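Written below as structure tokens is the structure these notes are about.
Note that this complex is displayed minus one protein chain, with the remaining chains in position.
Chain lettering (A, B and C) follows the sequence in which the chains are written, and residue indices restart at 1 in each chain.
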């Protein structure tokens, strides 16, 4: 094996892992809290991409992409809030039905984007300061990918800070540990759910901006990252941001390094095999929070 | 209330009337419509399996297309091999640069082997996969997500190995099955009756299974896996067996569908078709076998009617229908009718 | 419980009845659509939904435009054309199903349609069984010739090989093949590899990405390692956007490392943002920028009907000329009989189209020129080379598939 190729793929692994992480953090957050998976989460990525495109229409140039990040965050969070309050809240005790109902939402959002923006997709161009690359030890490292890794680290850091240091973080941890008890002590559990869901959708919107730097913005762009994101959630373990991060890193690196030896198609298959083998060893995920709240 | 005995009599006669209607359909329908009905009936067989695992077992599989595909490819491989002159290769292998027949293609020349493959390869794959997940007590949402990844991986693999699978094109252009031309007179009707017979047999089989202790334990495992565990039962084999039976039904459905459609391709077995299979059952009623048959027929008929006339509308309609049924009508049409009559 | 079972039986009955009545209704409708003396039905079968809809709807538009023009000019053999449009839904089995509906229920005398090879392969048995005729408008990998299909799209020797020939003339010696993981790219690349090796040049690498895939990090790393002189790109649809964006991010723009694409036309360039792919090459039998009166007329008519920003592509023009060729063949045969029509079409001689004079060869594929275009910033191609003479279609490449030939 060629060392340069290996180094290149090692870096690409981290870059792919950052995308997986950004795409799956929101899923993992709300899955940990509410035990539900939002199948329309991929469409939050798509929404982020389209919002980035619209922002760039209004504010073209280098600053546009930076401005697009908060816009996409807020827009996707609002859409997430809408889905949570109108649909998911009603289905909170039925996780599998939530899965199916949100798939219906995903269909409608995709077709909506197709009707609004056209099936062909829109063009989001990376600004000049993101389209260069750096050569390091014989490996060309695109600045866009460095930017994405940096954003992922930043998002992760802010999230950790939020969960560990803020009041809302305290509430989230309380609800995470014992929902009934938290409700009994006067915590507005529904509001915590809502906030976290919006936050998760917002992060996905932000991920959509990152994707737009490297890929197309089309009505079905969300579908291409959502299944790896699901696998990250399966592997990450319940309600653990550390677990999700580790799982994203493992799967990103696995996928990139597998591509040295096999085609992308086969790498995709191996990714699934890897996850199924992994749960043979650790069914509770990378990190499991040990809890007394056993299921009955 | 006017005449309950009459109503009872009608209800009793209904299934038989229905069966008679279905049996005489080949004489009433055009060749095209008969073919359409036969395809949808094949899909209804798959839907019965989803009632078994999802309605009664609480196992949501978003990957039934995989087993549908295995059944479809098995019969397609047989027909390809049967049409093949001695020593030649299927056409797609030639233009993909494949130089000799892969060892696992050769046995499909035998009809017995092909039928055994249709029945048992889905069972084998399904039970291995389900066991690997369930015996580690991973289930529920996780299982749904993993099966979806399975559907994606399976479709991707078939597409990428076109030299041995026919790739994105799938397998098509069959002349006959077991020495009979597929379009010779009488054959379409015979295949339709075969499908009908297998649908009725599957319906009866699954109904019996659900009424047996196995069905009880499956429902018990759905409502609380630990409860049956503390009665000394290991829930894993019950779930694995149910999943394997559903996989077998999907395989049969796939083989029949391929006979009627004349083609099997990855477009039928990926992520989206697999979810749509769940949609049929959600709409028909996840606890009701009859509901699942109705759901499979109705949704497919509606798609056929709506998607040509209003292609954009179809996706909105399907999405909306799904949201409404799941939130407001979890027992589907069957539940709606039952409550109307109660 | 008993009530529920009975209720669901009722439901089964209801749906069965609706199925039966639907059948009765549609076959009744079919009879109503049959030629009543003044009209002739033809089928237009493209994907109006699903992943392929974006491309196929434009072909449907072009086919409908031709039908309208013919009707406006007095129809065919004195009959008005009645177009029955169906949705193939990007799914091969639906294509087969709808093809048999068009032929058996609607009684169409020919069908225009298909895009993917998968859809054509699935329809082929239907057309052979019903002895009807399909007009297929898209470039494909060859290796097929059926008496019941007219292939107007390019055979490999009319697009891929002329592109290679051009690249050789430019002095490129080392090729990297990138494609979507499906039939056309794999087979086209198989043929190209044989010709590259025969020419004493090297294939620096070959990589495939699943259809719709957007992660090219691994592929680009392999390209960087292989350092080819030119990339031959057979990616499909959205994957192109991701590929060119990630190439650019890695410092490999089409200006520094040339890319020759077989699936990027005017529409795709417009959608991707021409800036991203500016300077890359494409090979087609038609470019919107071709000169000629017939082309100008077609472009004007299309834009008048479907909007002035509409991009015109190679498959659209093939779809458009198919309808006109069918009309000419019907008139030559003085019959709508598919068998007579296809024989007349193969002996029609050359006729004028937006892409210039073309004709059908005896193997029912189109004799046509190939052009090499270089993409400009405005999304149009500058035509930088052409094959000179018309190229006779060869469904089976002699080098890659020796001993195979087309017998109709």
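Operating definition for what follows: a residue touches a chain if its C-beta (ideal position, glycine included) is under 8 Å from a C-beta of that chain, and two chains touch if they have at least 3 such contacts.
One rule holds in what follows: contacts and distances are computed from a predicted model.
Missing chain, UniProt protein name: "Urea ABC transporter ATP-binding protein UrtD", from among "Cytochrome c oxidase subunit III", "Urea ABC transporter ATP-binding protein UrtD", "Formate dehydrogenase (Quinone-dependent) catalytic subunit" or "Multisubunit sodium/proton antiporter, MrpC subunit". Taking the complete complex into account, B:217 is the one of B:18, B:217 or B:263 that touches the chain left out.
Along chain B, the points of touch with the absent chain fall at residues 208-209, 211-214, 216-217, 219-220, 223-224, 226-234, 237-238, 241.
In this text, only the chains that are shown with their structure count from here on.
Touching chain B and chain C together: A. Taking the mean of the C-alpha atoms as each chain's centre, chain A and chain B sit 33 Å apart. In chain B, 156, 159-160, 312, 315 are the positions where the chain touches two or more neighbouring chains simultaneously. Residue positions of chain C touching 2 or more other chains, listed in rising order: 53, 181, 208, 210.
Chain C meets chain A in the complex at residues 51, 53-54, 181, 207-210, 212-215, 217-219, 221-222, 224-225, 238, 241-242, 245-246, 248-251, 267, 270-273, 275-276. Across the complex, chain C meets chain B through its residues 3-20, 22-24, 26-27, 30, 48-49, 53, 85-87, 89-93, 96-98, 100-101, 104-105, 116-118, 121-122, 124-126, 129, 141-144, 181-183, 186-187, 190, 208, 210-211, 400-401, 404.
Chain A contributes residues 2, 4-5, 8-9, 12, 15-16, 119-121, 123, 125-126, 130-133, 140, 142-145, 211, 213-216, 218, 220-221, 223-225, 255-256, 259-260, 263-265, 267-268 to its touches with chain C in the complex.
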